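Every protein chain of the complex appears in place save one, which is left out.
The letters A, B and C name the chains in turn, as written, and every chain counts its residues from 1.
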Amino acid sequence: MALITPLREAVSSLVRDGDTVALEGFTHLIPHAAGHEIIRQAKKDLTLVRMTPDLIYDQIIGMGGVRKLIFSWGGNPGVGSLHRFRDAVEGGWPRRLEIEEHSHAGMANAYVAGASNLPFALLRGYTGSDLPKVNPNIRFVECPFTGERLAAIPSVRPDVTVIHAQKADRRGNVLLWGILGVQKEAVLAAKRSIVTVEEIVDDLEAPPNACVLPGWALSAVCHEPGGAYPSYAQGYYERDNRFYKDWDPVARSRDGFRDWMKRHVLDTEDFAGFRRVLAETAGPKAAGQEVA
Amino acid sequence: MALITPLREAVSSLVRDGDTVALEGFTHLIPHAAGHEIIRQAKKDLTLVRMTPDLIYDQIIGMGGVRKLIFSWGGNPGVGSLHRFRDAVEGGWPRRLEIEEHSHAGMANAYVAGASNLPFALLRGYTGSDLPKVNPNIRFVECPFTGERLAAIPSVRPDVTVIHAQKADRRGNVLLWGILGVQKEAVLAAKRSIVTVEEIVDDLEAPPNACVLPGWALSAVCHEPGGAYPSYAQGYYERDNRFYKDWDPVARSRDGFRDWMKRHVLDTEDFAGFRRVLAETAGPKAAGQEVA
Amino acid sequence: MAEAVPSSADFSATEIMTVAASRLLHDGTVCFVGIGLPSTAANLARLTHAPEVVLIYESGPIGAKPNVLPLSIGDGDLALTADTVVSTPEIFRYWLQGGRIDVGFLGAAQVDRFANINTTVIGAYDAPKVRLPGAGGAPEIAAQAKEVFIVLKQSRKAFVEKLPFITSAGFLDGGDAREKAGIPGGGPTAVITDLGILTPDPVTRELTLTSIHPGVTVEQVKEATGWDLRISPDLKTTEIPDAAALAALRDLQARTARAHGQSAGGEG
Partner (left out) sequence: MAEAVPSSADFSATEIMTVAASRLLHDGTVCFVGIGLPSTAANLARLTHAPEVVLIYESGPIGAKPNVLPLSIGDGDLALTADTVVSTPEIFRYWLQGGRIDVGFLGAAQVDRFANINTTVIGAYDAPKVRLPGAGGAPEIAAQAKEVFIVLKQSRKAFVEKLPFITSAGFLDGGDAREKAGIPGGGPTAVITDLGILTPDPVTRELTLTSIHPGVTVEQVKEATGWDLRISPDLKTTEIPDAAALAALRDLQARTARAHGQSAGGEG
């Protein structure tokens, strides 16, 4: 049964050094608040998993908490590179980042296989690509009926998955809607799970066949309004494009990045504190306070 | 692109003798009208597929149109046996029925694999069951990472899938809701598809992330209000339990069955005609006219 | 102040079977529910001592709270009262195979000494005497739920020495045969009948009569069993259904009869 609990406690008790952690979100509902809390608590030696690592992964990687990244597309959407990710891969700073690289189809199927308690995912994939040459976890199996050759990759089974959603009820049942990405699969593939939500309501008012995660299948639900900022939460607030653009110069320099992280994340108490400091340093619009 | 077309034409052009046909519906939204039309048009040598064959399959089998049945549970829900199905299996009447028998998990996965254009489905299944001894299409493969033994069964790829849904818009986009069963997968696994609907509307008013099948992915959409009778269509009408109970004595005798089918199906023009005759023979309540 | 002690005349054999089965379900348990007797017992538990039990049906409802008993595994009331309704493939893939089910609650046409289940065929598979409905969801429920309860009426026809067909595995040949076959779930922990409760011996896994319903004799139970039934030296008498549970069961069945005009149930 999901406990409705403060984010700090959820991260403290559920994310452990050395864990494999997936913070998922496909552009929409990216769990930034939870990512910051992982940084504040200085979780170490993590293996991060995500189809589309973006700014929050750039931050966790840049702070040195990550040993390995399993992913399929890493960039700053609409802007360009993830400079901290690139520096870790190209320059080994602040530590060498091991990568295991897939295609989106591979990752999406690996989450499905994980949620289904299968040891591997089966797909038509990677044909003609060099990815199997650099990733020994891309193998091939034969169909026992037709003899066809199909790709096989290990399931993703995170120790913890973290997502953000629109709402939860008081029993911890969670509703998300709009762009769903792989969040449901990522949660069900994981041993433990944390869901931050925009609001906690008496009744989810979920449409029939909506994407609802029952509270009993989750470990913790945390009330973090605005917790997907600077990404968006459909029905609540828009993405703050300026933050994404402003991130590029911040992340280009190691020192600039460290200074920014200290001021905005390490020296703030929580995500609300981060938003307040951001409003001071970048102006209230950049902190997204007009919409959140 | 789905053509909005009369059911008679859709069945005539899309269902062919010798086809593998899935009429799916998991208690809810069972395409009875389309099944009757297949019987009226005397389609032959069909391989029928369905997780839960019930009355409409009993009728098609009893009329001799079926060579083989691929299924996982065959019964009259809430009542008992399917006597025509049993007579075909136990007594070879009106012809010997070949069966390929799975579990629900196997069938559901086989539809998913079909919709995913995979040649086989992978599952943890059939362990300790005698089903693999009698079904050579249940095989086992080894995980290339862990060495675990997993069940493999061929994908279901029907020539035609037929389902019933609540509504379609004028472009042939279809919305279904409530108990969804395997209908989406069955449609997407098939080469051709027919969807009968309760109503055709200007705007589906589908909730976000609802189960919508786009018109361009379907072959034909047919307006058949009440077409799931005697099963139910959530939001439109309840199941007619009396019909299910009344079916038992009808189906027990070969002659009684043939007479009933002649009067109610072969000698009627269409499903509306069937409903009219049924109202005469069984009383208006049994024909479900108070709810449809 | 002395209340009348209820006697076996106050409830039917089916009622004590249903109440006894329902008592085994704990509050908060995640239960994969078969239609018919299992569904009645599971809903009775929800309406009495286990309001937080989570009922999952193979047709897709998760957290169903039906007001009347479903006639079939896919009734509309299951969908309308559930926390969410997913597709049938998702139920089998993410929820059952995903390892999220505490209790699989099954019916059966026949069981054997080691709690294996037959719902496929009487006679030879290729030349059946009676063709039964088939497997449905049971093989994987029996294999993957953390534990399994089986509920069915006891008779020589139903409790047989050797099944003509094992549809769903109990303990196979007994002992550690189930574990050796690589079956993940814990297997049947109770077979609840109209005469008593049978539980597997912890070592041999042979079904043993461990509780007998009041008013039933050991001879009657042995008579209704197709093998030489082991009787526990510690044989208990099943607790009599309390008045509240009986009232709840009868209310539920009355509501169901009014809604459907019948009370049986099946897959489909």
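Definition applied: contacts are C-beta pairs under 8 Å (C-beta built on N, C-alpha and C of every residue); 3 or more make two chains touch, one makes a residue touch a chain.
Because the structure is predicted, anything quoted here is derived from the model rather than measured.
Colleague: If the full complex is used, which shown chains touch the chain that is missing here?
Modeller: A, B
Colleague: Of the residues A:Arg124, A:Arg139 or A:Arg276, which one touches the chain left out of the display?
Modeller: Among A:Arg124, A:Arg139 or A:Arg276, only A:Arg124 touches the chain that is not shown.
Colleague: Of the listed residues A:His102, A:His164, A:Arg192 or A:His264, which contacts the missing chain in the full complex?
Modeller: Touching the chain that is not displayed is residue A:His102.
Colleague: Considering the entire assembly, which residues of chain A contact the chain that has been omitted?
Modeller: 26-28, 51-52, 54, 71-82, 85-86, 89-90, 101-105, 108-109, 111-112, 123-131, 134, 149, 178-182, 184-185, 211, 232, 234, 238-239, 241-242, 245
Colleague: For chain B, which positions touch the chain that isn't shown here?
Modeller: 1, 112, 115-118, 173, 184-185, 188, 206, 208-212, 214, 216-217
Here, only the chains that are shown with their structure count from here on.
Colleague: List the centre-to-centre spacing of chain B and chain C in whole Å, with centres computed as mean CA coordinates.
Modeller: About 28 Å separates the centre of chain B from that of chain C.
Colleague: How many Å are there between the centre of chain A and the centre of chain C, using C-alpha atoms for each centre?
Modeller: Centre separation, chain A to chain C: 42 Å.
Colleague: Can you list the residues of chain C that touch 2 or more other chains?
Modeller: 79, 85-86, 93, 97
Colleague: Send over the residues of chain A in touch with two or more other chains.
Modeller: Within chain A, the residues that touch at least two other chains are 117-118, 208-211.
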